[in-house]
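For reference, the structure is listed below as C-alpha coordinates.
Excluded from the complex is one protein chain; the other protein chains are retained at their positions.
Per-chain numbering from 1; labels A and B assigned in written order.
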Amino acid sequence: MKGLTLRNLHKTYFDPAVGTKVTAVQDVSLEIRPGEFVAVVGPSGCGKSTILNMVAGFLPATKGDIIVGDRAVKGPGRDRGVVFQNFALLPWKTVIDNVGFGLKMRGIPKPERDRVAREFLALAGLSHAADRYPNELSGGMQQRVGVVRALANEPDVLLMDEPFASVDAQTRMTLQEELTRIWQERPHTVLFITHDVGEAVFLADRVVVLSKGRVLREIDVPIARPRVWDAVSEQDDFKRLSFEVLQMVRAA
Amino acid sequence: MNRSAESAGFAVEPSASWRSARQAAVFAAPLLVLFLAWPALVAAFDVDPRVFPGVRAVLAAALEGLRDGSLIAHIAASLGRVVVGTVLAVVVAVPLGIAMGVNAGVSALLTPLFRFFSVLAGIAWIPIATLWFGYGFGAITFVIFNAVFFIVAYNTLLGVASIPPQLRHAAASLGAGPLAMVTDVLLPGALPNVVTGIRTGLGFAWRGLIAAEMIATNVGLGYMLFVARDFYRTEVIVLGMIVIGLLWLFIDRLLLAPLERATIERWGLVQRA
Partner (left out) sequence: MTAILDALSRYSHFATRRPTLAAFVPFVPVVGIWWAVAAMEVVPRAFFPGPLEVAQGFASLTYKGILPAYLEDSVGRLAVGAAFGIALGIPLGLVVGFNQAMRRALWPVLLFFQAIGDIAWLPLLLIWFGFGLTTMTFVIVYTVIFPVVFNTALGVRSVPRDLVRAAQSLGAPKWRIVAEVILPGALPNIMTGLRNGLGYGWRALIAAEIIVGTSGIGFMMFDARRAGSAVEIVLGMIVLGLLWYAVDAWILAPIERATGQRWGLVTKA
(Lines give C-alpha, C1' and ligand atoms only; values in the text may rest on other atoms or scores of the structure.)
Protein backbone atom coordinates (compact mmCIF):
# COMPACT_ATOMS: atom_id res chain seq x y z
CA MET A 1 0.00 0.00 0.00
CA LYS A 2 1.43 3.34 -0.97
CA GLY A 3 0.46 6.94 -0.52
CA LEU A 4 -0.62 9.23 -3.37
CA THR A 5 0.71 12.76 -3.70
CA LEU A 6 -0.57 15.34 -6.18
CA ARG A 7 1.74 18.30 -6.48
CA ASN A 8 0.74 21.54 -8.21
CA LEU A 9 -1.41 19.89 -10.84
CA HIS A 10 -2.47 22.07 -13.73
CA LYS A 11 -4.61 21.27 -16.75
CA THR A 12 -5.37 23.62 -19.59
CA TYR A 13 -6.71 22.64 -22.99
CA PHE A 14 -8.24 24.12 -26.10
CA ASP A 15 -12.03 23.89 -26.05
CA PRO A 16 -13.38 23.90 -29.65
CA ALA A 17 -16.87 24.74 -28.47
CA VAL A 18 -15.69 27.90 -26.68
CA GLY A 19 -12.87 28.70 -29.05
CA THR A 20 -10.21 29.48 -26.44
CA LYS A 21 -7.98 27.76 -23.92
CA VAL A 22 -9.76 26.61 -20.79
CA THR A 23 -8.19 25.92 -17.39
CA ALA A 24 -9.83 22.86 -15.90
CA VAL A 25 -7.49 22.28 -12.96
CA GLN A 26 -5.61 25.04 -11.21
CA ASP A 27 -2.64 24.30 -8.96
CA VAL A 28 -4.13 21.37 -7.08
CA SER A 29 -2.04 19.70 -4.41
CA LEU A 30 -3.20 16.80 -2.31
CA GLU A 31 -1.52 14.37 0.03
CA ILE A 32 -3.20 10.98 0.58
CA ARG A 33 -1.60 8.76 3.24
CA PRO A 34 -1.27 5.02 2.68
CA GLY A 35 -4.57 3.31 3.43
CA GLU A 36 -6.50 6.57 3.58
CA PHE A 37 -9.87 6.97 1.83
CA VAL A 38 -10.22 10.45 0.36
CA ALA A 39 -13.31 11.68 -1.46
CA VAL A 40 -13.25 14.67 -3.80
CA VAL A 41 -16.57 16.48 -4.22
CA GLY A 42 -17.62 19.41 -6.28
CA PRO A 43 -20.27 20.63 -8.71
CA SER A 44 -20.28 19.51 -12.34
CA GLY A 45 -17.38 20.91 -14.27
CA CYS A 46 -15.26 21.66 -11.22
CA GLY A 47 -12.44 19.53 -12.60
CA LYS A 48 -12.69 16.46 -10.37
CA SER A 49 -12.94 14.00 -13.27
CA THR A 50 -10.06 15.73 -15.00
CA ILE A 51 -7.91 15.27 -11.91
CA LEU A 52 -8.77 11.60 -11.73
CA ASN A 53 -8.04 11.09 -15.43
CA MET A 54 -4.65 12.76 -14.97
CA VAL A 55 -3.80 10.64 -11.93
CA ALA A 56 -4.89 7.53 -13.84
CA GLY A 57 -2.69 8.56 -16.73
CA PHE A 58 -5.42 8.87 -19.34
CA LEU A 59 -4.84 12.60 -19.72
CA PRO A 60 -1.46 14.27 -19.63
CA ALA A 61 -1.07 17.00 -16.98
CA THR A 62 -0.10 20.40 -18.32
CA LYS A 63 2.03 20.98 -15.22
CA GLY A 64 2.66 19.29 -11.91
CA ASP A 65 3.57 15.87 -10.54
CA ILE A 66 1.74 12.74 -9.58
CA ILE A 67 3.62 10.58 -7.11
CA VAL A 68 2.69 7.07 -6.03
CA GLY A 69 4.69 6.11 -2.95
CA ASP A 70 7.97 7.77 -3.83
CA ARG A 71 7.86 7.43 -7.62
CA ALA A 72 6.50 9.96 -10.13
CA VAL A 73 4.08 8.46 -12.66
CA LYS A 74 2.85 9.23 -16.16
CA GLY A 75 0.50 7.22 -18.33
CA PRO A 76 -1.76 4.40 -17.15
CA GLY A 77 -0.41 1.45 -15.20
CA ARG A 78 -1.31 -1.31 -12.83
CA ASP A 79 -0.11 0.62 -9.83
CA ARG A 80 -3.23 2.78 -10.17
CA GLY A 81 -6.36 0.66 -10.46
CA VAL A 82 -9.44 2.40 -11.84
CA VAL A 83 -13.16 1.86 -11.34
CA PHE A 84 -15.19 3.61 -14.05
CA GLN A 85 -18.59 5.25 -13.92
CA ASN A 86 -19.81 3.15 -16.84
CA PHE A 87 -18.18 -0.03 -15.51
CA ALA A 88 -15.98 -0.53 -18.62
CA LEU A 89 -16.16 -4.31 -18.38
CA LEU A 90 -14.99 -6.08 -21.53
CA PRO A 91 -18.29 -7.29 -23.00
CA TRP A 92 -16.71 -10.26 -24.78
CA LYS A 93 -15.20 -11.76 -21.66
CA THR A 94 -16.98 -13.55 -18.86
CA VAL A 95 -17.07 -12.08 -15.39
CA ILE A 96 -14.29 -14.32 -14.17
CA ASP A 97 -12.11 -13.48 -17.18
CA ASN A 98 -12.74 -9.80 -16.64
CA VAL A 99 -11.72 -10.04 -12.99
CA GLY A 100 -8.61 -12.03 -13.93
CA PHE A 101 -7.64 -9.71 -16.78
CA GLY A 102 -4.98 -7.77 -14.89
CA LEU A 103 -3.47 -11.05 -13.70
CA LYS A 104 -3.46 -12.33 -17.28
CA MET A 105 -1.51 -9.24 -18.30
CA ARG A 106 1.06 -10.16 -15.68
CA GLY A 107 1.46 -13.60 -17.22
CA ILE A 108 -0.13 -15.53 -14.37
CA PRO A 109 -1.39 -18.94 -15.61
CA LYS A 110 -5.10 -19.62 -15.87
CA PRO A 111 -5.68 -21.93 -12.88
CA GLU A 112 -4.02 -19.44 -10.54
CA ARG A 113 -5.85 -16.52 -12.14
CA ASP A 114 -9.20 -18.22 -11.74
CA ARG A 115 -8.46 -19.07 -8.13
CA VAL A 116 -7.66 -15.48 -7.23
CA ALA A 117 -10.62 -14.21 -9.27
CA ARG A 118 -13.03 -16.52 -7.48
CA GLU A 119 -11.68 -15.38 -4.13
CA PHE A 120 -12.44 -11.78 -4.98
CA LEU A 121 -15.81 -12.63 -6.50
CA ALA A 122 -16.73 -14.36 -3.24
CA LEU A 123 -15.72 -11.21 -1.39
CA ALA A 124 -18.33 -9.29 -3.38
CA GLY A 125 -20.94 -12.04 -3.22
CA LEU A 126 -20.72 -12.72 -6.96
CA SER A 127 -19.56 -16.35 -7.04
CA HIS A 128 -22.67 -17.46 -8.89
CA ALA A 129 -22.04 -14.98 -11.73
CA ALA A 130 -18.51 -16.10 -12.57
CA ASP A 131 -19.34 -17.57 -15.97
CA ARG A 132 -21.85 -14.97 -17.11
CA TYR A 133 -21.21 -12.19 -19.59
CA PRO A 134 -21.46 -8.57 -18.40
CA ASN A 135 -24.55 -7.80 -20.46
CA GLU A 136 -26.41 -10.51 -18.54
CA LEU A 137 -25.89 -8.70 -15.24
CA SER A 138 -27.64 -5.75 -13.66
CA GLY A 139 -25.86 -2.41 -13.34
CA GLY A 140 -25.16 -2.94 -9.67
CA MET A 141 -23.63 -6.34 -10.25
CA GLN A 142 -21.54 -5.06 -13.14
CA GLN A 143 -20.06 -2.35 -10.96
CA ARG A 144 -19.27 -4.87 -8.22
CA VAL A 145 -17.34 -6.76 -10.87
CA GLY A 146 -15.63 -3.51 -11.82
CA VAL A 147 -14.53 -2.88 -8.25
CA VAL A 148 -13.35 -6.42 -7.71
CA ARG A 149 -11.51 -6.43 -11.05
CA ALA A 150 -9.48 -3.41 -9.96
CA LEU A 151 -8.81 -4.88 -6.51
CA ALA A 152 -7.76 -8.30 -7.83
CA ASN A 153 -4.87 -6.67 -9.62
CA GLU A 154 -3.47 -5.42 -6.29
CA PRO A 155 -2.88 -1.80 -7.24
CA ASP A 156 -0.95 0.53 -4.96
CA VAL A 157 -3.72 3.05 -5.25
CA LEU A 158 -7.42 2.75 -6.16
CA LEU A 159 -9.07 5.47 -8.24
CA MET A 160 -12.84 5.59 -8.42
CA ASP A 161 -14.59 7.88 -10.93
CA GLU A 162 -18.17 8.48 -9.76
CA PRO A 163 -18.55 4.71 -9.73
CA PHE A 164 -22.11 4.62 -8.43
CA ALA A 165 -23.57 7.42 -10.53
CA SER A 166 -24.95 5.01 -13.13
CA VAL A 167 -27.07 2.88 -10.79
CA ASP A 168 -30.38 3.54 -9.09
CA ALA A 169 -30.57 5.04 -5.61
CA GLN A 170 -31.32 1.79 -3.75
CA THR A 171 -28.50 -0.09 -5.41
CA ARG A 172 -26.22 2.85 -4.79
CA MET A 173 -26.67 2.67 -1.03
CA THR A 174 -26.06 -1.08 -1.05
CA LEU A 175 -22.92 -0.65 -3.13
CA GLN A 176 -21.62 2.09 -0.86
CA GLU A 177 -22.01 -0.16 2.17
CA GLU A 178 -20.35 -3.03 0.35
CA LEU A 179 -17.49 -0.80 -0.67
CA THR A 180 -16.70 0.21 2.92
CA ARG A 181 -17.02 -3.38 4.03
CA ILE A 182 -14.63 -4.64 1.34
CA TRP A 183 -12.30 -1.73 1.95
CA GLN A 184 -12.08 -2.54 5.64
CA GLU A 185 -11.26 -6.16 4.86
CA ARG A 186 -8.76 -5.20 2.17
CA PRO A 187 -7.51 -1.69 2.94
CA HIS A 188 -6.34 0.38 -0.01
CA THR A 189 -5.33 3.96 -0.62
CA VAL A 190 -8.42 5.38 -2.35
CA LEU A 191 -9.15 8.52 -4.34
CA PHE A 192 -12.93 8.67 -4.84
CA ILE A 193 -14.64 11.23 -7.06
CA THR A 194 -18.31 12.09 -6.64
CA HIS A 195 -20.85 14.89 -6.84
CA ASP A 196 -22.94 13.27 -4.10
CA VAL A 197 -22.06 14.92 -0.79
CA GLY A 198 -23.72 12.30 1.41
CA GLU A 199 -21.86 9.55 -0.39
CA ALA A 200 -18.55 11.34 0.14
CA VAL A 201 -19.07 11.84 3.86
CA PHE A 202 -20.34 8.28 4.30
CA LEU A 203 -17.37 6.67 2.62
CA ALA A 204 -14.34 8.84 3.32
CA ASP A 205 -11.79 9.58 6.03
CA ARG A 206 -11.35 13.00 4.51
CA VAL A 207 -13.43 15.05 2.08
CA VAL A 208 -11.84 17.52 -0.33
CA VAL A 209 -14.11 20.18 -1.78
CA LEU A 210 -13.20 21.31 -5.28
CA SER A 211 -14.44 24.38 -7.04
CA LYS A 212 -13.56 25.74 -10.47
CA GLY A 213 -10.42 23.66 -10.61
CA ARG A 214 -9.12 24.61 -7.18
CA VAL A 215 -9.15 22.98 -3.77
CA LEU A 216 -11.53 24.92 -1.56
CA ARG A 217 -11.22 23.02 1.70
CA GLU A 218 -10.32 19.70 3.22
CA ILE A 219 -12.54 18.30 5.96
CA ASP A 220 -11.79 15.32 8.18
CA VAL A 221 -14.57 12.81 8.78
CA PRO A 222 -14.15 11.36 12.27
CA ILE A 223 -17.16 9.02 12.07
CA ALA A 224 -16.39 5.58 13.51
CA ARG A 225 -16.17 2.52 11.29
CA PRO A 226 -17.72 0.15 10.33
CA ARG A 227 -20.33 2.43 8.80
CA VAL A 228 -23.84 1.39 7.77
CA TRP A 229 -26.49 3.75 6.43
CA ASP A 230 -29.12 3.07 9.06
CA ALA A 231 -26.77 3.98 11.89
CA VAL A 232 -24.73 6.71 10.22
CA SER A 233 -27.64 8.68 8.79
CA GLU A 234 -28.89 9.24 12.33
CA GLN A 235 -25.58 10.50 13.70
CA ASP A 236 -25.20 14.24 14.43
CA ASP A 237 -21.63 14.24 13.15
CA PHE A 238 -22.79 12.95 9.80
CA LYS A 239 -25.63 15.42 9.49
CA ARG A 240 -23.43 18.32 10.45
CA LEU A 241 -20.59 17.45 8.12
CA SER A 242 -22.92 16.72 5.23
CA PHE A 243 -24.61 20.03 5.68
CA GLU A 244 -21.29 21.88 5.90
CA VAL A 245 -19.90 20.27 2.78
CA LEU A 246 -23.14 20.76 0.90
CA GLN A 247 -23.13 24.47 1.69
CA MET A 248 -19.58 24.75 0.43
CA VAL A 249 -20.36 22.89 -2.77
CA ARG A 250 -23.47 24.94 -3.47
CA ALA A 251 -21.70 28.23 -2.83
CA ALA A 252 -18.78 27.20 -5.03
CA MET B 1 -36.56 -12.04 -30.48
CA ASN B 2 -38.13 -14.68 -32.74
CA ARG B 3 -36.86 -17.76 -31.02
CA SER B 4 -39.44 -18.01 -28.28
CA ALA B 5 -42.28 -17.55 -30.77
CA GLU B 6 -41.17 -20.70 -32.57
CA SER B 7 -41.44 -22.97 -29.57
CA ALA B 8 -44.65 -21.41 -28.26
CA GLY B 9 -46.73 -24.33 -29.45
CA PHE B 10 -45.03 -26.91 -27.26
CA ALA B 11 -46.11 -27.95 -23.80
CA VAL B 12 -42.69 -29.29 -22.92
CA GLU B 13 -39.55 -27.34 -23.88
CA PRO B 14 -38.14 -29.19 -26.93
CA SER B 15 -34.44 -29.92 -27.36
CA ALA B 16 -32.29 -27.50 -29.32
CA SER B 17 -31.65 -29.83 -32.24
CA TRP B 18 -35.35 -30.63 -32.65
CA ARG B 19 -36.04 -26.90 -32.60
CA SER B 20 -33.54 -26.12 -35.31
CA ALA B 21 -34.74 -29.03 -37.42
CA ARG B 22 -38.26 -27.72 -37.09
CA GLN B 23 -37.08 -24.20 -37.96
CA ALA B 24 -35.35 -25.52 -41.05
CA ALA B 25 -38.50 -27.35 -42.09
CA VAL B 26 -40.66 -24.26 -41.63
CA PHE B 27 -38.18 -22.27 -43.67
CA ALA B 28 -37.99 -24.79 -46.49
CA ALA B 29 -41.74 -25.36 -46.70
CA PRO B 30 -42.72 -22.40 -48.92
CA LEU B 31 -39.80 -23.16 -51.24
CA LEU B 32 -40.94 -26.74 -51.48
CA VAL B 33 -44.45 -25.55 -52.34
CA LEU B 34 -43.03 -23.37 -55.09
CA PHE B 35 -40.95 -26.23 -56.39
CA LEU B 36 -43.95 -28.52 -56.48
CA ALA B 37 -46.13 -25.88 -58.15
CA TRP B 38 -43.57 -25.34 -60.88
CA PRO B 39 -44.45 -28.25 -63.19
CA ALA B 40 -48.14 -27.55 -62.69
CA LEU B 41 -47.72 -23.91 -63.74
CA VAL B 42 -45.59 -24.76 -66.75
CA ALA B 43 -48.17 -27.28 -67.91
CA ALA B 44 -51.15 -25.03 -67.17
CA PHE B 45 -49.81 -22.07 -69.14
CA ASP B 46 -48.30 -24.26 -71.83
CA VAL B 47 -45.01 -22.48 -71.57
CA ASP B 48 -42.55 -22.81 -74.47
CA PRO B 49 -39.42 -24.58 -73.18
CA ARG B 50 -37.36 -21.90 -74.88
CA VAL B 51 -39.00 -19.37 -72.56
CA PHE B 52 -39.05 -21.34 -69.34
CA PRO B 53 -38.03 -24.94 -68.81
CA GLY B 54 -39.97 -27.71 -67.16
CA VAL B 55 -38.74 -29.42 -64.02
CA ARG B 56 -37.66 -32.57 -65.78
CA ALA B 57 -35.52 -30.68 -68.28
CA VAL B 58 -33.71 -28.90 -65.46
CA LEU B 59 -33.16 -32.12 -63.54
CA ALA B 60 -31.89 -33.77 -66.71
CA ALA B 61 -29.47 -30.92 -67.26
CA ALA B 62 -28.32 -31.25 -63.67
CA LEU B 63 -27.65 -34.96 -64.03
CA GLU B 64 -25.83 -34.43 -67.29
CA GLY B 65 -23.75 -31.68 -65.75
CA LEU B 66 -22.84 -33.88 -62.83
CA ARG B 67 -22.04 -36.87 -64.98
CA ASP B 68 -19.68 -35.11 -67.35
CA GLY B 69 -18.23 -33.06 -64.52
CA SER B 70 -18.98 -29.70 -66.13
CA LEU B 71 -21.33 -28.56 -63.38
CA ILE B 72 -18.79 -29.45 -60.74
CA ALA B 73 -16.09 -27.66 -62.69
CA HIS B 74 -18.15 -24.48 -62.92
CA ILE B 75 -19.07 -24.53 -59.24
CA ALA B 76 -15.50 -25.27 -58.21
CA ALA B 77 -14.16 -22.45 -60.35
CA SER B 78 -16.61 -19.92 -58.97
CA LEU B 79 -16.19 -20.97 -55.35
CA GLY B 80 -12.44 -21.19 -55.74
CA ARG B 81 -12.20 -17.63 -56.96
CA VAL B 82 -14.44 -16.42 -54.15
CA VAL B 83 -12.54 -18.25 -51.44
CA VAL B 84 -9.10 -17.16 -52.62
CA GLY B 85 -10.13 -13.55 -53.15
CA THR B 86 -11.97 -13.33 -49.84
CA VAL B 87 -9.33 -14.99 -47.67
CA LEU B 88 -6.58 -12.80 -49.13
CA ALA B 89 -8.68 -9.70 -48.67
CA VAL B 90 -9.63 -10.43 -45.07
CA VAL B 91 -6.07 -11.33 -44.07
CA VAL B 92 -4.84 -7.99 -45.39
CA ALA B 93 -7.80 -5.82 -44.50
CA VAL B 94 -8.32 -6.67 -40.83
CA PRO B 95 -4.81 -5.89 -39.52
CA LEU B 96 -4.74 -2.80 -41.72
CA GLY B 97 -8.12 -1.71 -40.41
CA ILE B 98 -7.00 -2.18 -36.82
CA ALA B 99 -3.78 -0.26 -37.41
CA MET B 100 -5.76 2.55 -38.99
CA GLY B 101 -8.49 2.66 -36.37
CA VAL B 102 -6.25 2.78 -33.31
CA ASN B 103 -5.24 6.38 -33.65
CA ALA B 104 -7.97 9.01 -33.91
CA GLY B 105 -5.90 11.18 -36.23
CA VAL B 106 -5.01 8.36 -38.62
CA SER B 107 -8.60 7.17 -38.74
CA ALA B 108 -9.85 10.71 -39.40
CA LEU B 109 -7.36 10.95 -42.25
CA LEU B 110 -8.04 7.60 -43.87
CA THR B 111 -11.78 7.12 -43.32
CA PRO B 112 -12.90 9.31 -46.25
CA LEU B 113 -10.49 7.46 -48.55
CA PHE B 114 -11.68 4.03 -47.58
CA ARG B 115 -15.27 5.10 -47.63
CA PHE B 116 -14.87 6.35 -51.19
CA PHE B 117 -13.24 3.14 -52.33
CA SER B 118 -15.82 1.04 -50.50
CA VAL B 119 -18.41 2.82 -52.55
CA LEU B 120 -16.75 1.63 -55.74
CA ALA B 121 -16.16 -1.88 -54.48
CA GLY B 122 -16.87 -4.73 -56.82
CA ILE B 123 -18.50 -4.52 -60.21
CA ALA B 124 -17.19 -1.07 -61.17
CA TRP B 125 -13.68 -2.53 -61.23
CA ILE B 126 -14.45 -5.14 -63.87
CA PRO B 127 -13.46 -3.06 -66.90
CA ILE B 128 -10.12 -1.94 -65.45
CA ALA B 129 -9.42 -5.38 -64.01
CA THR B 130 -9.87 -7.03 -67.39
CA LEU B 131 -7.69 -4.34 -68.95
CA TRP B 132 -4.89 -4.97 -66.48
CA PHE B 133 -5.12 -8.73 -66.07
CA GLY B 134 -6.75 -9.84 -69.27
CA TYR B 135 -9.50 -12.42 -69.10
CA GLY B 136 -9.54 -15.17 -66.53
CA PHE B 137 -8.74 -16.05 -62.97
CA GLY B 138 -6.56 -13.00 -62.20
CA ALA B 139 -9.07 -10.37 -63.19
CA ILE B 140 -11.98 -12.05 -61.46
CA THR B 141 -10.09 -12.75 -58.26
CA PHE B 142 -8.95 -9.12 -58.29
CA VAL B 143 -12.57 -7.94 -58.47
CA ILE B 144 -13.47 -10.19 -55.56
CA PHE B 145 -10.41 -9.18 -53.53
CA ASN B 146 -11.17 -5.56 -54.18
CA ALA B 147 -14.82 -5.85 -53.18
CA VAL B 148 -14.06 -7.57 -49.89
CA PHE B 149 -10.86 -5.68 -49.05
CA PHE B 150 -12.15 -2.13 -49.02
CA ILE B 151 -15.37 -2.92 -47.26
CA VAL B 152 -13.74 -5.07 -44.58
CA ALA B 153 -10.96 -2.52 -44.03
CA TYR B 154 -13.49 0.29 -43.77
CA ASN B 155 -15.71 -1.61 -41.37
CA THR B 156 -12.77 -2.75 -39.25
CA LEU B 157 -11.58 0.84 -39.04
CA LEU B 158 -15.04 1.98 -37.96
CA GLY B 159 -15.28 -0.88 -35.50
CA VAL B 160 -12.01 -0.11 -33.80
CA ALA B 161 -12.70 3.61 -33.73
CA SER B 162 -16.05 3.05 -32.09
CA ILE B 163 -14.75 0.99 -29.19
CA PRO B 164 -15.51 3.12 -26.12
CA PRO B 165 -12.26 4.74 -24.99
CA GLN B 166 -13.10 3.64 -21.45
CA LEU B 167 -12.54 0.03 -22.41
CA ARG B 168 -9.08 0.85 -23.70
CA HIS B 169 -8.39 2.86 -20.57
CA ALA B 170 -9.56 0.02 -18.37
CA ALA B 171 -7.27 -2.44 -20.13
CA ALA B 172 -4.35 -0.01 -19.88
CA SER B 173 -4.95 0.40 -16.15
CA LEU B 174 -4.86 -3.35 -15.79
CA GLY B 175 -1.43 -3.44 -17.38
CA ALA B 176 -2.25 -4.41 -20.97
CA GLY B 177 0.63 -3.93 -23.42
CA PRO B 178 0.11 -3.19 -27.15
CA LEU B 179 -0.17 -6.86 -28.21
CA ALA B 180 -2.66 -7.66 -25.46
CA MET B 181 -4.57 -4.50 -26.36
CA VAL B 182 -4.99 -5.77 -29.93
CA THR B 183 -5.91 -9.36 -29.06
CA ASP B 184 -8.02 -8.74 -25.98
CA VAL B 185 -9.65 -5.39 -26.69
CA LEU B 186 -9.41 -4.11 -30.27
CA LEU B 187 -10.00 -7.33 -32.18
CA PRO B 188 -12.95 -8.59 -30.10
CA GLY B 189 -14.34 -5.07 -29.91
CA ALA B 190 -14.27 -4.63 -33.65
CA LEU B 191 -15.34 -8.19 -34.42
CA PRO B 192 -19.06 -7.48 -34.97
CA ASN B 193 -18.15 -4.77 -37.48
CA VAL B 194 -15.58 -7.04 -39.10
CA VAL B 195 -18.12 -9.82 -39.56
CA THR B 196 -20.71 -7.40 -40.93
CA GLY B 197 -18.03 -6.08 -43.28
CA ILE B 198 -17.20 -9.58 -44.47
CA ARG B 199 -20.86 -10.32 -45.03
CA THR B 200 -21.49 -7.11 -46.98
CA GLY B 201 -18.24 -7.40 -48.92
CA LEU B 202 -18.95 -10.98 -49.81
CA GLY B 203 -22.39 -9.96 -51.05
CA PHE B 204 -20.85 -7.47 -53.46
CA ALA B 205 -18.09 -9.93 -54.32
CA TRP B 206 -20.54 -12.70 -55.20
CA ARG B 207 -22.50 -10.40 -57.51
CA GLY B 208 -19.28 -9.13 -59.02
CA LEU B 209 -18.17 -12.71 -59.53
CA ILE B 210 -21.23 -13.68 -61.53
CA ALA B 211 -21.07 -10.52 -63.62
CA ALA B 212 -17.35 -10.89 -64.25
CA GLU B 213 -17.76 -14.53 -65.20
CA MET B 214 -20.31 -13.54 -67.81
CA ILE B 215 -17.80 -11.31 -69.51
CA ALA B 216 -14.33 -12.36 -68.71
CA THR B 217 -13.79 -16.08 -68.64
CA ASN B 218 -14.67 -19.53 -69.94
CA VAL B 219 -15.46 -21.46 -66.78
CA GLY B 220 -17.66 -20.66 -63.84
CA LEU B 221 -21.34 -20.29 -63.03
CA GLY B 222 -21.72 -16.89 -64.66
CA TYR B 223 -20.12 -18.19 -67.83
CA MET B 224 -22.34 -21.29 -67.76
CA LEU B 225 -25.41 -19.06 -67.64
CA PHE B 226 -24.30 -16.68 -70.32
CA VAL B 227 -23.19 -19.27 -72.84
CA ALA B 228 -26.44 -21.22 -72.43
CA ARG B 229 -28.32 -18.11 -73.53
CA ASP B 230 -26.81 -18.28 -77.01
CA PHE B 231 -28.39 -21.70 -77.48
CA TYR B 232 -31.70 -20.92 -75.78
CA ARG B 233 -30.94 -23.67 -73.28
CA THR B 234 -33.19 -22.27 -70.61
CA GLU B 235 -32.95 -25.44 -68.58
CA VAL B 236 -29.22 -24.86 -68.07
CA ILE B 237 -29.86 -21.21 -67.22
CA VAL B 238 -32.50 -22.03 -64.63
CA LEU B 239 -30.31 -24.81 -63.23
CA GLY B 240 -27.51 -22.32 -62.87
CA MET B 241 -29.77 -19.78 -61.20
CA ILE B 242 -30.97 -22.34 -58.68
CA VAL B 243 -27.41 -23.43 -57.94
CA ILE B 244 -26.33 -19.81 -57.47
CA GLY B 245 -29.28 -19.15 -55.21
CA LEU B 246 -28.67 -22.20 -53.07
CA LEU B 247 -24.94 -21.54 -52.80
CA TRP B 248 -25.44 -17.98 -51.67
CA LEU B 249 -28.22 -18.97 -49.28
CA PHE B 250 -25.88 -21.50 -47.79
CA ILE B 251 -22.95 -19.11 -47.47
CA ASP B 252 -24.93 -16.17 -46.20
CA ARG B 253 -27.61 -17.74 -44.05
CA LEU B 254 -25.87 -20.79 -42.72
CA LEU B 255 -22.37 -19.42 -42.30
CA LEU B 256 -22.27 -15.66 -42.12
CA ALA B 257 -25.55 -14.64 -40.50
CA PRO B 258 -25.19 -17.00 -37.53
CA LEU B 259 -21.60 -15.80 -37.08
CA GLU B 260 -22.77 -12.20 -37.09
CA ARG B 261 -25.56 -12.98 -34.67
CA ALA B 262 -23.30 -14.94 -32.39
CA THR B 263 -20.73 -12.21 -31.98
CA ILE B 264 -23.22 -9.39 -31.57
CA GLU B 265 -25.86 -11.01 -29.42
CA ARG B 266 -23.53 -13.02 -27.24
CA TRP B 267 -21.72 -9.93 -26.17
CA GLY B 268 -24.77 -7.71 -26.02
CA LEU B 269 -23.19 -5.12 -28.26
CA VAL B 270 -26.31 -3.58 -29.65
CA GLN B 271 -25.73 0.02 -30.55
CA ARG B 272 -22.78 0.58 -32.83
CA ALA B 273 -21.65 3.36 -35.18
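Keep in mind that, in the parts below, contacts are C-beta pairs under 8 Å (C-beta built on N, C-alpha and C of every residue); 3 or more make two chains touch, one makes a residue touch a chain.
Bear in mind the structure is a predicted one, so any value in this text is a computation, not a measurement.
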Touching residue (missing chain; options B:Val152, B:Ala176, B:Val238 or B:Leu256): B:Val238
Touching residue (missing chain; options B:Asn103, B:Thr183 or B:Asn218): B:Asn103
In chain B, positions touching the absent partner: 26-31, 34, 50-51, 103-110, 112-113, 115-117, 119-120, 122-128, 130-132, 192-193, 196, 203-204, 206-208, 210-211, 214-215, 221-222, 225-226, 228-229, 232, 234, 237-238, 240-242, 244-249, 252-253, 264, 270-273
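The rule we apply is simple: only the chains that are shown with their structure count from here on.
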Length of the line joining the C-alpha centres of chain A and chain B, rounded to whole Å: 47
Complex contact set, residues of chain B against chain A: 164, 166-167, 169-177, 180, 184-185, 188-189, 191, 266-269
Contact footprint of chain B on chain A as seen in their complex: 56-58, 75-78, 80-82, 84, 86, 88-93, 101-102, 104-106, 133-136, 149-150, 153
